[in-house]
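The structure appears below as structure tokens.
Excluded from the complex is one protein chain; the other protein chains are retained at their positions.
And then chain A:
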Amino acid sequence: MASLTIFPSSSAFIKKDVSLSAFSSQPSFYVKSSKKRVCKKIASVMAPQQSERKPSTTGSVKTGLTLTEKILARASEKTQLVPGENVWVNVDILMTHDVCGPGAFGIFKKEFGENAKVWDREKVVIIPDHYIFTTDERANRNVDILRDFCTEQNIKYFYDIKDLGNFKANPDYKGVCHVALAQEGHCRPGEVLLGTDSHTCTAGAFGQFATGIGNTDAGFVLGTGKLLLKVPPTLRFVMDGEMPDYLLAKDLILQIIGEISVAGATYKAMEFVGTTVESLTMEERMTLCNMVVEAGGKNGVVPADNTTYKYLEEKTNLPYEPVYSDGQARFLQEYKFDVSKLEPLVAKPHSPDNRALARECKDVKIDRVYIGSCTGGKTEDFMAAAKVFLASGKKVKVPTFLVPATQKVWMDVYSLPVPGSGGKTCSQIFEEAGCDTPASPSCGACLGGPRDTYARMNEPQVCVSTTNRNFPGRMGHKEGQVYLASPYTAAASALTGFVTDPREFLQ
């Protein structure tokens, strides 16, 4: 059992040994002070400079590495490295989409030449997903730009869409990039996956190093297959206990972000371990890692195990080699949670760290509910929502928008039976509950998008959403108020017309 080890010289960052047990509603003095201290200490952009550690004279004592450090060491062909070090890393997969792809390609061509070829046509995965089902001409043009580049470069994995009127008429089209990457087997333990999207960290659920980068960095990777990355120190989150049946991974990550703040993990890796994490499905692990960036995290990781291998079985032929944190690995901080003490949460407007108990927001009247996105639009997210609607048997009191993340999720929503329903599918349950018809798969209104985006918030309304950010204007209207929540909480709220703890229906 890994003991709590604090990274020596960076204890200047966070002086307290932050061992938290799960908190209930009392905002304790402890939480307030550590939050304030953490905020102040995150001021430094640079990780503390470490002098290179030398092996002992016998050569047999080595510094233990964390999972993240090991991946970066292997990818940079080093045997040792320390947090704070900048290393050139070999990239296994580069992903881009319709918003950032065109810019990245522009830079690639400017820097490497009009006739330059990408470093590896099988390692670039191009996934249009952000602004797809819209009449916005520039948005449509951007998908064309992706296509032209893929044709010219003979890119192997391009999940194209041409017929915008009928997503099903596009055999290659997938939908939301982070979910597609997982479903198509591009996420493998031990690898380095970079993407031009902040939620690329989702793939860390597979025990790999995955993080978001910008167009310029992506242009560089396109030409070289490498990038200069700074090795992050790791924060370890130990979650133990049986997951209560009204809680989902979304509640766990909202708990954590509320604890450490939106800058609590800046430049750091977040490693999730413990019996609770081990009990999570791959999709739940993806939800957990997805919002690492909302705490400022560089990447999130869940160590690979049988759950991971099973998921990957039918999906990838490529060999992979998982890595794990050494027993002697040094962690910057360790946080412990007793999951059985946690309750369903929301993040109130306008910050993902504005944590509150769902039950304490029951007087907040809402105007709409949105269930979708890489965070909360996967198959299991819809199954979870359906479970709540089924338990209630009633109809929703507010417009409830459902946007499956990918084609596959959409098909699952229409075909998989929901346990305890006597064979009904999610779609049937949603229909009976009076939800909107599940829409074409894409990122949808999670980030607002072009004005005609389905479910975009064009008026100042209050929305409970299974998405990942709620800064001002996130879903469209600047004065819109977004409460981030789990699919259980979102469904429960839809049924009452107020922010609602799902235990109202699940117990």
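In this section, a contact is a pair of C-beta atoms (placed from the backbone, for glycine too) under 8 Å apart; a residue touches a chain by one contact, two chains touch by 3 or more; residues count from 1.
The rule is short, and it goes like this: contacts and distances are computed from a predicted model.
**Q** Tell me the UniProt protein name of the chain this structure doesn't show, selecting from "TAF1A polymerase", "Very-long-chain enoyl-CoA reductase", "WD repeat-containing protein 54 isoform X1" or "3-isopropylmalate dehydratase".
**A** The chain we cannot see is, by its UniProt record, "3-isopropylmalate dehydratase".
**Q** Tell me which residue among A:298, A:355, A:378 or A:503 touches the hidden chain in the full complex.
**A** If we include the chain that is not displayed, A:298 is the one touching it.
**Q** Tell me which residue among A:448, A:487 or A:502 touches the hidden chain in the full complex.
**A** Touching the chain that is not displayed is residue A:448.
**Q** Of A:69, A:217 or A:271, which residue touches the hidden chain?
**A** Of the listed residues, the one touching the omitted chain is A:217.
**Q** At which residues does chain A meet the chain that is not included here?
**A** On the chain A side, contact with the omitted chain comes from 39, 42-46, 86, 88, 99-100, 102-103, 105-107, 110-111, 130-131, 136, 138-139, 142, 145, 196-198, 200, 212-217, 220, 223-224, 226, 228, 230, 262-263, 266-267, 293, 296, 298, 351, 447-451, 469, 471-474, 476, 478-479.
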